[in-house]
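Missing here: one protein chain of the complex. Every other protein chain is in place.
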Amino acid sequence: MSTVTLIHGLNLAAIYGLMAIGISILWSSVGMINMAHGATFAASGYAAWQVSLIAQPLIAAWLGTGLDASIAMGATMIASGLGAGAIFGGLIFLLAYLPIHEKANFAVRSLIVTLAINLATVQLLLYFFGPRQRALPKIFGLGRTEILGIPIRNDQLGTIVATALLMLVVVIWLKRSRKGLEITAMMQNPEGAVLSGISVRWTALPVTMLTGALAGLAAILLSQTVFVSPTAGALPLIKGLTIALLGGLGSIPGAIMGAILIGFLEAIVGSISFLGQRYVLFSQFLFIITVLIIRPRGLGGLLDQTRESRNA
Amino acid sequence: MPEMKKLYEIGNRPREIFLSPDGETPTRRSRVPFTRRHWLKWRSRYNPKSLKLEKRLEDKKPLWWMLSLGLLLLVTPFLGNSALTVASIFCMFAAINVLWTLIIGTAGIFSLATLAVVGVSGYAAAAFNVYLGVPWPFMFVIGCLTGLVAGGVLALPSTRLDGLYFALLTLGIVEICRVFVQQLKSLGATNGSINQVDSFIPSDWFLQREGLLLGFFGAFALLLGALLLFKLVNSERLGMLLQTARDEEAFAEAIGIDYRRARLMVFMISSAGLGIIGAFYAMYYRSISPSIFSLDQLLLLFAMIVIGGIGRADGAVLGTAIVVLIDKGLLDLGPVRILIVAAIMLLVTLLTNNGLVGAREQFRNYRNRKKSEARARRTEKGGEVMPEEATDMPDKQEIFYRRFNKRLRDELKLLITPELIEEHRRKPLGRHSDALSRVLNYFRRSEMPDKYAILRQPENFNHYKIVALSGERGAPPRLVDDRLYESIDEAYHAVFLLRVNDLLES
Amino acid sequence: MMTQSRRTFLLSTVAAATLAFSQVAFAQDPILIGVPSAQSGPVGIADHQDWLNGVSLAIEEINGAGGVNGRMLDTKVVDIDILSPEGTIAAFQNLTESGVHAIASAFVLIPQPAMDTAAAAGVPYVHGNTQTASLDLFKSDPEKYRNIFQLDVAETWYGSGFIKFISDLKQSGKWTPKNNKVHIVQEQIAYTQVISKATQEAIAASGGEWEIGAITDIQFPVQDWSPIIAALKATDAGVIMIDHWVAAELAAFTQTYVGDPVEDALVYLQYGPSQPEFLDLAAGAGEGFVWGTVYGVYADEKGSAFRETYKAKYPGTMGVVYTGGGYDAVYVLAEAWKKAGDPSDFNAVGDAIRATSFRGVNGAYTFLPETQSGVSYPNMTDDPEAGQAHLFFQVQNGEHKIIAPAPFIEAEFQKAPWMN
Partner (left out) sequence: MHEILKIEGLSAGYGPLRVLHEIDFSVQEGERIGLVGLNGHGKSTLMRSVMSLVGWQNGSIRFKGQEIGGARSTGAGRRTHAIVQLGVALTPQGDAIFPGMTVAQHLDCGAHSKLAWRQRAQRRDAVMDIFPPLRKLESALVGTLSGGERRMVSVGRALMTEASLYLIDEPSLGLAPKISKAVLEALFALPKAGKAMVIAEQNVALLAGRVDRMVGMHAGRLRGDVGHVALS
């Protein structure tokens, strides 16, 4: 495997991982499949683009064009992506969780509501921003950096590092912090959680906001190589969903493993000359389906089993 | 002052449909083909008041079906070309959705690959026609067989994966179909679509008025076929088997119902039907394109069954009508119509339990729940019957029996005084005063469940505890509390006190 | 902003309409042009918006000058889903039902349903499909499709025209290829496949002047171009042809490519960069790339005038293909209506269009009788004024400059930043 393929695979794994983990966490803690994750992705991209329009001249006037300015710009972009994603996550909470979480069949119901949100968001973005795609400022620059003698494109390096850092923070936060404990409690037994003084309603809000923020970050990072458009979220959504499924819905390690596998699969299939790019999607879905038929609970999925046994 | 009495109207007889046959001529009823069911569900009975024979229509739904489908069939041919096309699209999509309902509702398999089955079969039929020269009537056969095979392939993982997992997996399968067709080299020149497909519509008529009419009648026949299939599967043997398995899989299995097999059967049958629709689709448009595998199209179809209500044929048809009218009929609105569809979807999901067709039932349930909650708060055990409760009671004697008991208790409550209790304490058995006799007589007549009894302790001859009888054969009595009584009289009195306590509390 | 432009457009049409009404009050109903325009679907929205802008501009001009035979022009716009046959049919039927006098469409992806619906109504239908499939369909039944016209040529010329272009460029001495290899990166849709095939045939016919270096397959959506760049570097060809159609992804390609270019290679991006977003998205990385279109707005006197009016009305970067296309389409129709008299006599109008000889901003329109499509210069004719020029552009100083063919040149070919 060449180094280009390796880096490419890691880069893809990072972005898919961000999407898949969000979907996975949301499913396991709140019990909803968020089909509006793609809409969150697209909306965050547009929000960041709008912010960049305002912030670029301001930062240029204040810091000039040096390294400071590009760091400030990068921080602004990431912050606006995270923020917009979190706000959109809050919106999903308000529309797809709060009114229906006590009703029967919440899983299917929320799936449908988020689908409707997705449909509406794409059309609204199209209406307000038009069909033209938009470019975000290159927060990592266009150059390349040599690490251990391997030349890596800055955006790839930035994506890999930023994702790895953020995932580490999220995993540690979920494991160590009090909110994380509350989320875990809610994942495993909502009634037990209320009896421990945890409000299920208000613990769901940070979860939706967190997963929204992850999608927002993915949007910023992916927009370093492609551009922001109203329908940009569709593919990351489908890939995120299937990877979350591959990892076993609800399992964070499973999702990370699934993202890495799929990322490398894409990179390797793409680099094999007789297969090439056109078989990438095909081979990915085939792989996922095969794995799921052999292991119906995906790579992880222990958590979900415990969930099932409780419901039974 | 005269008391104003509010009269409750009981039942909804004015809205029923009655026939009054003379009772001499035998009734003739035709059956739905291939089933033992009748088209309309007439039930005869004698009116208890007039003692006349009357036939009541138990289920008014078939009437509505006939009315609406007949209207569609009669009115559409007089509409303009684009309305005709919209009606045909409606029929096709409704047929797809009815079969999809069979898969999701009856079989309980949450598959999102419905359009993929339609697409794959359409492609197969079109390919056989265009590349191998198979004449068009055989396209239906090919579509049907392909649908069957596709259904079989899809059904395999459904036994291993459950619910949402399978749904998401089928989403992946749809993507595979789309990508596969798009990258087929042999279809490259046409963007993955197969064109110039032969059709039941003669090519001179294609998209002309005659062709459109023929197409509409074909699509209408397709819809009728789909509805018949739905009826056949859903309310005959297979559907019945699956209904038992819906709530209690383990129970169904225990009594020997192979619900997995039944599910797969339903899945395969529906897939074969979808295959025929696929072949029809390719013929209707004389071409088939990869957009049939697109996520947007799938979501729109899903929106249809969601808006109508998952699991019911009328829901599928109603939802299709609404969405197709908005999406294809209101083209002039532009992108706003997608927003309208999304908004309807959102509202329906947020407000109703199962789509628009379930709204009526949901409202009734809500009203009943509120009524019974309120009733539950007001009534006490053995208390008098509330007026709105009375309408639900088939045995009207019960109402008077409970009213009598309530009055009796009210009388007896007045008799209970400390003197009376003291009298019983002194002499639990033997001759009593009139008041005490009345009270004790009432106690003796009480029902067996929860009746108190005295249990002698096996380890200690002179020790007694109080138990309550279960009232059921085989179920042992249970201890009321842990008090121990040293003499039988003391125990008698304790039972008396418990009963007085119950009486006063009721 | 789009909303603004839409609003101003609405206001202006309303204003124009009221003006027209007061002038020829109670005269006659306007002549209706149906424009199927993708507004909600996933693809084609940008091009269709360009086309609609061009149409509106032309109608405004014609109405300002008194209309056609005293009648004003008006549009009826419907949303179209160009990906599915039912979406296409629904839109076209809606137009024919509402009594339009002609349909002017930028393009549809599945031509058959569109052409059949239009043919069923007999309404004149002019389009810029740029597809062999449309022409084949016409040839299959010229009588049925008699009123259907493709304004431009088939996409095959993108391939053969490109080989002709690099041969000419080599001969002119402005550029010397480092080797004779052509590396083709092809997408999978019909359009790009046909172009790739035509290019390969032209290379084979060049008698060894060019040879195929490698062919790499890609599939929309391309999220990361780095594997492609790696393949390009491995082949190290003198000419690279990116046979892809999505402007945004081509812009992403330029950004990746500039970071790690194949030295000295001439990179041809086919048609995608014509879309207005390309330059904005490439953000400077597009410098030096070459692209072409068989159907583009000239930079001559007429073309420049159009560009200025267009930019005044629709500020921002302008698309250079379908803007002029929509504009010309209305003029072609207007000419025909002037000649035929009654716009409701579809066959008379069709005959008039068939006899058209009109010079628009995208070149000259004459319809070949066997296909009812345009003529390409210099691929099919040597007379610059007898057809639409196959224009080649190079991005120079952040602007598209025409570098070929001969009489329409704006600027000379320049070395790209990665050329020594």
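Labels for the chains are A, B and C, by order of writing; each one numbers its residues from 1.
Going forward, a contact is a pair of C-beta atoms (placed from the backbone, for glycine too) under 8 Å apart; a residue touches a chain by one contact, two chains touch by 3 or more.
On a predicted model such as this, the values are computed, not experimentally measured, just so you know.
Peer 1: Among the chains included here, which ones are touched by the excluded chain in the whole complex?
Peer 2: A, B
Peer 1: Which listed residue, B:T244, B:S372 or B:N405, touches the chain dropped from view?
Peer 2: B:S372
Peer 1: Using the definition of touch stated at the top, determine which of A:L115, A:I198 or A:L299 touches the missing chain.
Peer 2: Only one listed residue reaches the unshown chain, and that is A:I198.
Peer 1: So that we can see where the missing chain sits, which residues of subunit B does it touch?
Peer 2: These residues touch the chain not displayed: 368-370, 372-373, 375-377, 379-381, 421, 425, 450, 468, 478-483, 493-494, 497-498, 500-501, 505.
Peer 1: Residue-wise, where is subunit A in contact with the chain that is not depicted?
Peer 2: 102, 178, 181-182, 184-185, 187-201, 302-303, 306, 309-310
The working rule: only the chains that are shown with their structure count from here on.
Peer 1: Name the shape of the chain contact graph, picking from line, ring, star, complete and other.
Peer 2: Here the contact pattern is complete, since every chain touches every other one.
Peer 1: Computing the C-alpha centre of each chain, which chain sits at the greatest distance from subunit C?
Peer 2: B
Peer 1: So what's the Cα centroid distance for subunit B and subunit C, whole Å?
Peer 2: Each chain's C-alpha centroid was found; their separation is 55 Å.
Peer 1: Identify all positions of subunit A at which a residue touches two or more other chains, and write them in rising order.
Peer 2: In subunit A, 123, 126-127, 234, 278, 281 touch at least two other chains.
Peer 1: Please output the residue numbers of subunit C that touch at least 2 other chains, ranges allowed.
Peer 2: Correct list: 39-40, 42, 188, 219.
Peer 1: So in the complex, which bits of subunit A are touching subunit C?
Peer 2: 2, 4-5, 7-8, 11-12, 123, 126-135, 138, 142-144, 153, 156, 222, 225-227, 229, 231, 234-235, 267, 270-271, 273, 276-278, 280-281
Peer 1: With touch defined as at the start, can you tell me which subunit B residues reach subunit A in the complex?
Peer 2: Touch residues, subunit B against subunit A: 110, 156-157, 160-165, 168-169, 171-173, 175-176, 179-180, 183, 295, 299, 302-303, 306, 310, 335-336, 338-339, 341-343, 345-346, 349-350, 353.
Peer 1: Can you tell me which positions in subunit C touch subunit A when the two form their complex?
Peer 2: 1-3, 39-40, 42, 45-46, 49, 188, 216-219, 221-228, 230-231, 247-249, 251-252, 255-256, 258-260, 276-277, 280-281, 283, 285
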